[in-house]
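Every protein chain except one is present and positioned as in the full complex.
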Amino acid sequence: MHAHPRHMGRYSVFARGFFRERGRKDRTVVVVDPRKTDTAKLADLHLQVEPNKDYELISAMRAVLKGHELNVDRVAGIPVDTIYAVVEACKKAQFGQLYFGMGVTMSKGKHRIIDNAICLIQELNAYTKFGLMPMRGHYNVNGFNQVMSWLTGYPYAVDFSRGYPRYNPGETSTIDLLLRGEVDVMMNIASDPGAHFPQKAVEHIARIPLISIEPHQTPTTELSNIVIPTAFTGVEVGGVAYRMDGVPLELKKVVEPPEGVLTDEEVFKIMGKKIEEML
Amino acid sequence: MVKVVKNVVCPFCGCLCDDLEILVEDGHIVGTKNACRIGHAKFMHFEGSVRYTEPLIREDKKEDFKKTDYDRAIEEAARLLVESKLPVLYGFSSISCEAQREAIMIGERIGAVVDNTATI
Partner (left out) sequence: MKFLLNTARTIWQGEAIEAGKNLEMYRKAAAVCYLNREDMEKLGIKEGDVIRVKSKYGDVVVYAREASEPMTEGMVFMPLGPWANLVVSPETDSTGMPSFKGVPVEIEKAEGEEVLSMVELMRKKYLERD
């Protein structure tokens, strides 16, 4: 509701379709969140999970799905009867979908939580059709993961420093490299690590030369040595972006960029040429 | 004369809603239809919001920026990247796939770590 305001209306919950003529009435919505969020208020069932207990909850659901009994009153703060009810609802669904956000990637357990959730979804497919999808924040996060995968075989955090692509999150991922102080120059492209990285990582960014390809004044440009503004993609220049479900869509150019402002693509082409001359 | 541009794809979140209508008058966006609050903010220019239209450069981060031209800014950026031992290219999630490809090629050429916002 907050990060993707039209997701429920347009795609997941209220949308009317061939199999769901009545929209919301033909769907069951379960929300897992420690807060009674605006989304949770619209749900049929809200599992108010205790912080950092997501892994336990998923494990309990898997156990119930396998026919085990839960010999406790509550798991992760949720009454076991509710857990039985949710698992039953998932099994009975004609087509289920798990949408997940940063709760399962940033709480204790990190990617192990999503690993566990993937297992749950696999097991649910013994009963019905069930899928899962990350709620991508920026409009073209998925696009980058697609492009990177075509080019290198890996989705992100790719290290070319040995001359061939290597991928090992935790070692080759930006936050870890910054925390270990290994990075000596950073180029930030249309993003805002100054606003979204933890303090210790930003402290290192403040110490090294920083180039920002960015049209707005942001926390990151405040720490930059060079700011190269570009046209807004999807407003002043077209291009392709991938929706969170992997569908590529053509962005439109609606108005002209301010006079003299280059596009991202133009900037990188010129930069590539200059680098080629220097090497 | 207000012109309506239909079926515009919203460049904010991963939903990529493709039913926006953008109202344009004299080459400026004056309104939106169907967009959510955040999508609307993305298309509209807000009073007081700083938008850079010329490249900026400074040696010392505590000093103020000086305006420069694209050629010099890109040249300096290229030099920093070429001379770096371990550069990181980070971001990428709010640009088109075409631009992403160009930047990844740069990363490969200079032996950089190339990472996007999926990392966080």
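Each chain gets a letter, A and B, in the order it is written, and its residues are counted from 1.
Criterion: a residue touches a chain if its C-beta (ideal position, glycine included) is under 8 Å from a C-beta of that chain, and two chains touch if they have at least 3 such contacts.
Every value quoted in this text rests on a predicted model; they were computed, and no experiment measured them.
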**Complete:** Which of A:Arg20, A:Arg74 or A:Lys110 touches the missing chain? It is A:Lys110
**Message:** I'm checking contacts with the chain that's been left out. Which of A:Arg35, A:His68, A:Lys92 or A:Lys273 qualifies?
**Reply:** A:Arg35
**Request:** Can you work out which residue in A:Val202, A:Ile228 or A:Ala241 touches the chain that's missing from view?
**Result:** A:Val202
**Fill in**
Missing-chain contact, candidates A:Ser12, A:Asn52 or A:Gln97, resolves to A:Asn52
**Message:** So one chain is hidden, and I want to know which residue out of A:Ala157, A:Met187, A:Ile213 or A:Ala241 touches that hidden chain in the complete assembly.
**Reply:** A:Ala157
**Fill in**
Note that chain B touches the chain not displayed via residues 12, 36-42, 44, 46, 48-51, 61-62, 119-120
**Item:** For chain A, the residues touching the chain missing from this view
**Value:** 1-3, 5, 34-38, 40-41, 48, 50-52, 77, 101-103, 105-108, 110-111, 137, 157, 169-171, 173-176, 179, 192, 194-203, 205-206, 216-219, 222-223
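Basically, only the chains that are shown with their structure count from here on.
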**Prompt:** For chain B, which residues are in contact with chain A within the complex?
**Reply:** 5, 7-19, 22, 24, 27-29, 36-39, 42-43, 49-59, 61, 65, 70-71, 73-120
**Prompt:** Residues of chain A touching chain B in their complex?
**Reply:** 3-7, 10-11, 135-148, 151-152, 155-163, 165, 169, 172-175, 177-178, 182-191, 193, 196-197, 206, 209-211, 213-217, 221, 223-229, 232-235, 237-244, 247-252, 254-256, 258-265, 267-272, 274-276, 278-279
